[in-house]
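Coming up: subunit A.
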Amino acid sequence: MAGVLLSAKGIKIRFGGVVAADGIDLDVLEGENLAIIGPNGAGKTTFLNISTGYLRPQAGTINFLGQNITAQLPRTITKLGIARAFQIPQLFLDQTVMENMLISAASRQGRPSGFQALSRLPDVPEMERLLDLVGVSSYAQRKARELPEGQRKLVDISLALALKPRLLLMDEPTSGVASSEKLEIMDILTTALAKEKVTSVFVEHDMDMVERYANRVAVWNVGKIQKVGTPAEVLADPKVREQVIGI
Partner candidate 1 sequence: MHFLRTARAAATVVAIFTSTAFAQNKPPEIKIGIATFLSGPASVFGVPAKAAAEMIADDLNKKGGIGGVPVKLSFIDEGAGGEALVSNYRRMVQDEKVDATFAAISSGSCNQLVPVAEDLKVMNFMWDCGAASILETRKYRYNFRTQANGTPEMLAVLIYLLKTKPDFKTIAVVNQDYAWGRESWEIFSTALKAMKPDVQVVAELFPKFGAPDYSTEISRLLALRPDVVLTTAWGGDLDTLVRQAGQRGLLQQSTFVLGIGESSIQRLGKDLPEGLIVGARGDHWFLHPEKRNDAAFKAFNEEFKAKTGAWPIYPVYHMAQAFKALQTTYDKAIKANGGNWPTREQVVDAAVGTQFATGFGRPVTLRSEDNQGLEAQLVGVTKSFPGYEFKLLDNMMIFDPKVITNPAGIRSVEWLKTLKPEFAKMDVPTFKQQ
Partner candidate 2 sequence: MAGRIKPITAAAAIFFLVSAVAPLFVSSWATLFALILAKGVVVLGIVLLLQAGQVSFGHAMFFAVGAYTAAFWGRYVGGGDIVLFLVLGAISSTVSGLIVGLFVVRYRDIFFGMLNLAFSMVLWSLLEKMYPYTNGADGIRVARPSLLGFSFTPETFQYLILYISLLTAIAAFYGVQRYLESPLGHMLRAIKSNETRLEYLGTSARRVLLVGYVISAFLGGIGGTLVAMIQQIATPEFGYWTKSGEFVFIAILGGGAHAFGAFAGAAMFECVRFYAAAHLADSWQLILGVVLIVIILYAPNGLIGLRQRYRQSGLGGS
């Protein structure tokens, strides 16, 4: 069994009257693709927000590689090796895709220069490789603003990959993508993750995607984890089918 990468214990948070996390315990294992499913408002995104430091839990701790990262700043957590991709792609829209990537590369290295040209960074070939891996290299010199939604999503993930993370958290990687493209994108993505040896956690609504790409599934319901298991186990559970998938 692979080691534990990220470990959440007793995470609690509430917004006014809404309980978004009510004692979440979850381990993310090295090398796996963990899917998080659950109805809207169950607290899935909140969990990602807490894990990456965007929100501070009212109780509980998050450990990453044995280090307590609870309530650290997002950029500190990023530096430790957790990258994040967003439900709505978060790009630098006025810059080209390559510039986006190079900003990410420069961020990873720290101490960015104020005098050397960005376009002359030695990371250019590596970024080209990553864009190629994700299948968007033809857009490299285009402004991010000009890209269609599906491609933006992939660039968003590439930005995270450029950080060379140990763990990648993705919020609905295929939402907003035409259903005909979903499979292709997930294929590209999982191949890339495997190649880069990145562990991933992804929030997902589409059970087909979960079945095909997840090693493990955690089911969220009203701020609690209802069930954890392999996709087959979880999706066979009648309670999960009724409450979460709505069949």
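The rule is short, and it goes like this: contacts are C-beta pairs under 8 Å (C-beta built on N, C-alpha and C of every residue); 3 or more make two chains touch, one makes a residue touch a chain; residues count from 1.
The set was built so that all candidates are chains of the complex that A comes from, given by their letters.
Just so it is clear, the structure is predicted and the values come from calculations on it, not from any experiment.
K.L.:
Counting any copy, say which of 1 or 2 touches subunit A in this complex.
P.N.:
In this complex, among candidates 1 or 2, subunit A touches 2.
K.L.:
Using the touch definition up top, name the residues of subunit A that touch candidate 2 in the complex.
P.N.:
Touching candidate 2 from subunit A are residues 52, 73-75, 78-79, 83-84, 86, 90-96, 99, 102-104, 106-108, 110, 112-119, 121, 141, 159-160, 163.
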